[in-house]
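First the structure, then my questions, so here it is.
Of the protein chains in this complex, one is absent; all others appear in place.
When the chains are written out, they are named A and B in that same order, and each has its own residue count from 1.
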Amino acid sequence: MNTVLTTSWFRLKEFFLNNPKAAIGIVLVLGVCILCFFAPLFTDYLPNARIARPHEAPSAEHILGTTRMGRDVWSQVIYGGRISILVGLVAGIFVMFMAMVVGISAGYFGGIVDNILSFLTNVVMVIPSLPLMLVLASYLDQVSPLVIAIIIGATSWPFGARVIRAQTLSIRNRDFIHAAEVMGESKKRMVFFEVMPNMLAILGSSFISTVIYAIMTEATLEFIGLGDPLSVTWGVMLYNAQQTSAIRIGAWWEILAPSMALASLAIGLALINFSIDEISNPKLRAQKIMAKFRREQAKENKRHKAQAEGKTGSEMVGGAV
Amino acid sequence: MSTLLEVNDLCVDYITLNGRVRAVNNVSFTIAEGEILGLAGESGCGKSTIAYALMRLHRPPALISGGKILFAGRNILDFDDEALRRFRWKDTSMVFQSAMSCLNPVKTIEYQFYDIFTAHNVVANRQESIERAKELLRIVDIPEGRLFDYPHQFSGGMRQRVVIAMALALKPRLLIMDEPTTALDVVIQREILQKVYELKQQFNFSVLFITHDLSLMVEFCDRIGIMYSGQLVEVSDSKAILQQPLHPYTFGLGNAFPTLTGELKVMVGIPGTPLDLSNVPPGCRFAGRCFKASAQCHRVEPALIPQAGRGQVACHQPLPLPTLPETLVKRCSQL
Partner (left out) sequence: MRYLLQRLGFYILAFLVAVTINFFLPRMMPGDPIQSFLARLAQNGGQITPETVKALESLYGYSTSTPLWEQFFTYLQSILHGDWGMSTRFFQPVVEVLGRGMLWTLLLVGSFLLISYTLTTLGGIWVAWKRGSRFDSILTVSSVIVSSVPAVVMALMLYFVFASDLGWFPTGYAYDPALDPALTGEFIQSVLYHMALPLIAMVLLSMGNIMGMRSNMINQLGEDFIVMGWAKGITDRKVMFNYGARNAILPVITAFAMSVGGIFAGSLIIEIIFNYPGVGQVMFQGMVARDYPLIQGYLLMMTLMVLSANLIADLLLLALDPRLRTSVL
């Protein structure tokens, strides 16, 4: 029993040492999520409660200062994070769902299905998302974070769909799919049990990219003023800060806090994404081997130089680069 | 005929995260002027690695870790970068396996001739380069007008001939051909090899011909070297190698080819699987699959030694000259 735990702990440690980028990324993301979703543990104040004087600089009581309305910035950040993260997840899931349905169908079924779906994808892709979101949002009166999530989802699925379609096509033409077809496997089974498992890396990577995009876009839209100013999210915090001229007054904490939160989450997710790419694409992983190779090559060169003083027949180095 | 190329105890390693893997182990052979040497073996036995080593074309993580490669007396492993650059293509050139992938897809054939000529300072201007390129295309029977086309506009056979023309652009003394016909159909294979043979007679260069198609080599080459798991196990005259194999592996290879004529017979392969080079057992590398392996074979590694009047072999119990079994003789002569 003990050994099972110690070996898995050991393997986990090894993974983190071998992949520092993934480690940092995971720590950042988990850190932010824990702070946000367990917010009551980390602060006594409620995000909307007016409990202090406005625009107070950070102090022992309010580690991140207060807003114009006298609300505690730290509480706002960690409670607000919940909505921001959830919006990102909802949009991310929505986009992934659409992208997978369209992408896998187009890639797998080919023919006229592919033509129609690709055409659709290309059209939606070519119409720029931000202006479209602005148009949609301006027609709706009150734009809650959920609505924003849906709007983001509806306008940004083409990129994922394209990537997934390309991947599906390349898998589809591999021999083991033909073999399964010949064996009479049903199409539905094939999609779920043959094609998708091979795409996990790309699906994971797409999902994370989408979540990053969704969270950032949501913050951006809210910053412009399209969100619900009564809700508490990072974007709205920035909007409020801008509206109350926080910069001019020098209330840097109001801007820094949500910015740091957004940046940390973005960087953490990006690092994780990068690591997934590295792990699944061996070509990119060559970093370590290249470093080792350079060391070995240097060794051989030194040995050759030393022996060349003596006689020929020495150990030598090759290499074209 | 004097010796053009002499390879002594060449070793090539691949650097991996788990240590070095030796892909080519103490390989030695020579190529005389005007000779065609073939190098045969299974996929992964190290033939291409040797070819690349001869021009020091290895990409990391491959590393030449020992031995000498003497080209006309000079050890190319001693060359500095500039000497190496001048040596490449001028003294030795190479025809790669896939003509499509070895040509730059976004530049015309004419440009790709031009940069050969300018890299070696053999032309005064572009016009001269075009003239020389046209002449080369003529040699390989390609219409001059195709000079300004792009690689993707040629058919497979023509592309391969273009690549051969490029390889001969500087009249090298050694031409290395790395599986040049594997991707082509049999008819074109023959045409191309015939053309190369004619050119060899005309310009008197040597050829190192690498392939896994033994029957092709028997016709084309003067001598043949057989490689197994990174080592040279036999070097013999091509006309004799299949009828009078020295090494059990060669015997197995000869058996593994079906004949076009004669009665139907059961295919005989070589049992077992190739070695894992990161985990080489002591003794002869072929011992695990050999039908003649003895205790000594499993303990001591055999060296490549000449056998009187026949060739060189790395085996403790080389096969004797076949005497009577008529089936053996008949079968081999039908190859």
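Things worth noting here:
Keep this in mind: a residue touches a chain if its C-beta (ideal position, glycine included) is under 8 Å from a C-beta of that chain, and two chains touch if they have at least 3 such contacts.
From a predicted model like this one, the values you see are computed outputs, not experimental measurements.
Hidden chain, full complex: it touches shown chains A, B.
For the chain missing from the display, the contacting residue among A:130, A:200 or A:298 is A:130, taking the whole complex into account. In the complete complex, the residue from B:32, B:72, B:119 or B:280 that touches the missing chain is B:119. Think of the hidden chain as still there; on chain B it touches residues 55, 57, 59-60, 85-90, 93-94, 96-98, 101-108, 115-116, 119-120, 150, 152-153, 166. Touching residues on chain A toward the chain that is not drawn are 21, 122-123, 125-132, 134-136, 138-139, 159, 212, 216, 219-220, 223-226, 235, 238, 247-248, 250, 252, 255, 259, 262-263, 266-267, 269-271, 274, 283-284, 286-287, 289-291, 293-294, 320-321.
One rule holds for everything that comes next: only the chains that are shown with their structure count from here on.
The mean-CA centres of chain A and chain B are about 49 angstrom from one another, to the nearest whole unit. Listed in rising order, the residues of chain A touching chain B in the complex are 288-290, 292-294, 296-297, 300, 308, 312-313, 315-321.
Of all residues in chain B, only 12, 15-17, 20, 53, 56-68, 75, 77-78 touch chain A in the complex they form.
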